[in-house]
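Take a look at this one; I'll ask things after.
The complex appears here without one of its protein chains, the remainder shown in place.
Naming follows writing order (A and B), and every chain is counted from residue 1.
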Amino acid sequence: MSQVKETVVKEGIDQATVDVTRELETYKHGFITDIETEKAPKGLNEDTVRFISAKKEEPQWMLDWRLEAFKRWQEMEEPTWAHVKYPAIDYQDHYYYAAPKTGSKYESIDDVPPEILADFEKLGIPLKEAEVLLGVEGAGQTPGEARTDAGVGGEGTAKQKVAVDAVFDSVSVATTFKKELEKAGVIFMSISEAIREHPELVKKYIGSVVPTSDNFFATLNSAVFSDGTFVYVPPGVRCPMELSTYFRINEANTGQFERTLIVADKGAYVSYLEGCTAPMRDENQLHAAVVELVALEDAEIKYSTVQNWYPGDKDGKGGIYNFVTKRGDCREARSKISWTQVETGSAVTWKYPSCILRGDNSVGEFYSIAITNNHQQADTGTKMIHLGKNTTSRIISKGIAAGFSDQTYRGLVSVHRKASGVRNFTQCDSLLIGDQCGAHTVPYIEAKNSSAVLEHEATTSRLSEDQLFYCMQRGLNEEEAVSLLVNGFCKDVLQQLPMEFAVEAQKLLEVSLEGSVG
Amino acid sequence: MRPNHQFTEFEKALIASMPAEGSEVGTILSDTGLPSRRDERWKWTDVRAALREEKQPSVQSVSSRAPLLALDQPIEFLFANGHLSQAPASLPDGVTLSRGGGYPLFRENLPNIATEKAEATYVLTVSGKLDRPIHLRFLSEGSGMHHTSVQVVLEEGAEASVVESLEGGEDAWFANGVMRFTLAKGASLERLILQQANDDAVQVHFAMANLAAEANFTQGTLGFGSKLCRLETQVLHEGEGARAVLNGAYLLSGRRHLDNTTDVGHTVPGCVTEELYKGVLADKGRGVFQGRFYVAKDAQQTDARMAHNALLLSDEAEVDAKPELMIYADDVQCAHGNTAGALDTEALFYMRQRGLTEAQARAMLVQAFVAEAFEHISDDDVKARLTALIETWLDQQTDGGTR
């Protein structure tokens, strides 16, 4: 285990991660942090739920809510419609709670065990506030601005701040920049803290977008969710910095069930980044998160994910089962929710970040890059539910399948009877690298209003031989050429990512595709 | 057996009518019942819900009626409520009619039921180039149910055109038909399906086409829907260089429902599939389009394109679409597109500024929209007659005051 460095800039971390990557060949985050943890007994029953709730010193209403969900879950069947195959999960063979033994709450960042800090540092997430001044170029750019060459450094000098909440196995270990956010009135803390400190807000919004009865995995999450992040941005406030959470599964056989709830009140804006990693383990680990977004009148939420859970080894051994329910509710007029995801990890992914466009003139967006290699399977996409008038949505999905992997885009665009003036544009492109993989597109389009204008396009192709040859003739080796062309293929989505993530994401694309050619 | 499956009266009677022993089809039926919204492939076309009451077998005769599509010197076969009641006294050279045995089960059970319950599987075999169209008229009447099963075999290099018209009188009949097309090497078939029925009838018309190398299968569909109608075509490219065209148009008014489902499998290299469907929805019409391209690992150099465009003329109409790609080969060109929207108001204004009435302008734009789906039809007379059928439909819309 490496030591904590006093000052770390982004460049340094990148070099370190690149080195680690070389060592590990394909998965750069596969190291295990050596700390003692406290776990709930293996298995899942009502007592497990009570144990988790008690550990978190939750009020009675929260426990009741969990128990009700658990009861429902016991009557539900695991869904089978997705185009993924995996051995039956034994839900009794997982731990549902694990926390670093020293206790989950730290008075200050200095109390966080150095092993954990070092761990996060290796992931490129400096927790110490002093270290958070990321050395990112392209200063002055606001999130969401188009960037064409995110990977190329500019002349910028100002640093962009990112507040980070880090979730380690089941618990949130530290949240940075708390004071500065408080000044702006932004609440950014772990959901366990929020349940204690802002019960009225949590009670009002939790389960209001993804009800406890929503689906098998979401219901399971409702019963046993361990921690997660809560964000509330008050009316008219533009959150002064990017908010970020890093999720990490460390313990073996531990399920991770985070719950994220983000509320942007009237006229508020927030950009939120989520990153995920897990160490290499032979057994499959379970991850079933729920993310709920609520945007009120004129509010905007931008949610970006770089998902890099351990995908399993070359032969498909190990890796995370990632069954996630993410949904945003554009609850009032002119609100906007934008999902951007870069999915490179997990052995099995089942994930459909969606938007309920309830408010008139609200906007939903989904930008996705999914890369699968080796024996990975991903079934991912989005749902755009148009309920309000003049609501618009845009879906750009880029799927790259390599190795023996199988990938599906599954999406729904639904226009309800009363939703006049709806617009949707969907573009789904798939790229196959090699002839042992599969790429599938399964869009559902349901229109019940004549004024809707819906457009859907999808293509499947492979990298152009001509372009590959051209690049190689100019001196790139095959992997470099593939990486360059894949980056070009994904450009429309990469542009949507906040700068720090775009750089990370581009590197990730390269790493993910290693060994896929030649 | 499905959990909590409550059999409807219709299902119970149908199950009871199956042979008691040794019927695999019957076993599947008593296991799963009729397809319903709980089946992914039938989620928008719930046959089970549309057929709840018990139905008797239809009587084997119908009143005569003028053909929906008048053809030039057709070789006409008339199926009256499932019973082959008229066939040409003599068949031209190169065409034979026989009765065939069963063939392997389909993935869907309704065509299996049709095969099992039909009075026979009629097999038309064509060799050489046939210059007259084969016209299969499926006429339905009354409130019973009936089944048909027809097989068309084209021998090596054969050429033929087959028109299937699904027509019927009033009443709540249920017609369940299965077609099987087998095209040998280099054979060429032009298929046209014409469907028109009333508000109470339920129709399922299923076809499977197997294409050998260099075979050409061209299909056009014009449908006006019924209470519930599903026209399904499955195509399997089994020989290199085979080519399939699947085009169609549907125009639905009232409460008519029409489901066009296609499933094209590419299992060998170098096959081509082109698919274009155009839908026009008025009143409470409901259109369903499901298209699937499957490209197997070995089917390199597949070129497959699919488009579905729907025009919604009413705020109460609905269109549901699922254009699907399942691709396992990398050196392929596959694409699909889907659009839904209203008539272009700018074009409407432009045309009315020139003096066209709103109805005229709409009709002209709808005709233009639909015409693309019939461009592949080589016979200009047939094309003109299809246009006339569409015109009639459009006239009914304006007469009925729908817009």
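Please note the rule applied: contacts are C-beta pairs under 8 Å (C-beta built on N, C-alpha and C of every residue); 3 or more make two chains touch, one makes a residue touch a chain.
Please note the rule applied: contacts and distances are computed from a predicted model.
K.L.:
Consult the UniProt record of the chain that does not appear here and report its protein name from "PQQ-dependent dehydrogenase, methanol/ethanol family", "ABC transporter ATP-binding protein", "Cytochrome c class I" or "S-adenosyl-l-methionine--l-methionine S-methyltransferase".
P.N.:
Its UniProt record gives the name "ABC transporter ATP-binding protein".
K.L.:
Over the full complex, note down every shown chain the hidden chain is touching.
P.N.:
For the complete complex, the undisplayed chain touches B.
K.L.:
For the chain that's not shown, point to the residue among B:41, B:352 or B:383 touching it.
P.N.:
Only one listed residue reaches the unshown chain, and that is B:352.
K.L.:
Using the touch definition up top, pick the residue from B:85, B:301 or B:367 that touches the left-out chain.
P.N.:
In the complete complex, the chain left out is touched by residue B:367.
K.L.:
So which bits of subunit B touch the chain we can't see?
P.N.:
Touch with the absent chain occurs at residues 345-347, 349-358, 360-361, 364-365, 367-369, 371-372.
Here is the rule we use: only the chains that are shown with their structure count from here on.
K.L.:
How many angstrom lie between the centres of subunit A and subunit B, each centre taken as the mean Cα position?
P.N.:
Measuring from centre to centre gives 44 Å for this pair.
K.L.:
For subunit A, which residues are in contact with subunit B within the complex?
P.N.:
Contact set of subunit A toward subunit B: 81, 417, 420, 430, 432-462.
K.L.:
Considering only the defined contacts, which subunit B positions touch subunit A in the complex?
P.N.:
Listed in rising order, the residues of subunit B that touch subunit A are 40, 297, 300, 310, 312-342.
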